[in-house]
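Note sheet for the following structure.
Apart from one protein chain that is not included, each protein chain of the complex appears where it belongs.
Coming up: chain A.
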Amino acid sequence: MIRFILLQNRQGKTRLAKYYVPLEDSEKHKVEYEVHRLVVNRDSKFTNFVEFRTHKVIYRRYAGLFFSLCVDITDNELAYLECIHLFVEILDHFFSNVCELDLVFNFHKVYLILDEFILAGELQETSKRAIIERMGELEKLELKSQAILSVKLTCKNLDSRSQFRLPSPSLSPLVAA
């Protein structure tokens, strides 16, 4: 089982941290610091596995970003290594040509994607298509709610001024809906 997932850049800035075991905040910071130190100086010719306390960290570097998974000692290393790659492929597909900045400004979306990919520390879905489609659904939902919200806001504003101005006729049916 995955204990936690970290996305860190070479400077050690955390871009995403997801814990599947309960840790105190101070412990989380310590873990993030230690994992960064552990992986950042490793040669690219080294293995992608490194012991971390009583677990092991499977990590992979993409440009300046380190994706690290902390898993149990008995877990299959290569399977998790490819799991990182699959995640990156999904991100790449979603953001079309993903870069670190995408992940920074859209960190909330990355969390959403991750929740569709991994749950309770286990793989939930390994089909890229299924995840991308699901994200599409969520995006639509969001757009719709944004639209409704802005309409509602507009109406509110209009209502307060309705004594002075006529409400725009085109908006009224939407409110009724």
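A few remarks follow.
In this section, contacts are C-beta pairs under 8 Å (C-beta built on N, C-alpha and C of every residue); 3 or more make two chains touch, one makes a residue touch a chain; residues count from 1.
One rule holds for everything that comes next: contacts and distances are computed from a predicted model.
One chain of the assembly is not displayed; among "Large ribosomal subunit protein uL5m", "ADP-ribosylation factor-like protein 3", "AP-2 complex subunit alpha" or "beta-aspartyl-peptidase", its UniProt protein name is "AP-2 complex subunit alpha". Seen from chain A, the chain kept out of the figure touches residues 1, 3-4, 13-25, 27, 29, 31-32, 42-43, 45-51, 53-55, 70, 72-74, 76-79, 81-83, 85-86, 104-105, 107-109, 111-112, 115, 119-130, 134-135, 138-139, 141-146, 148-149, 152-153, 177.
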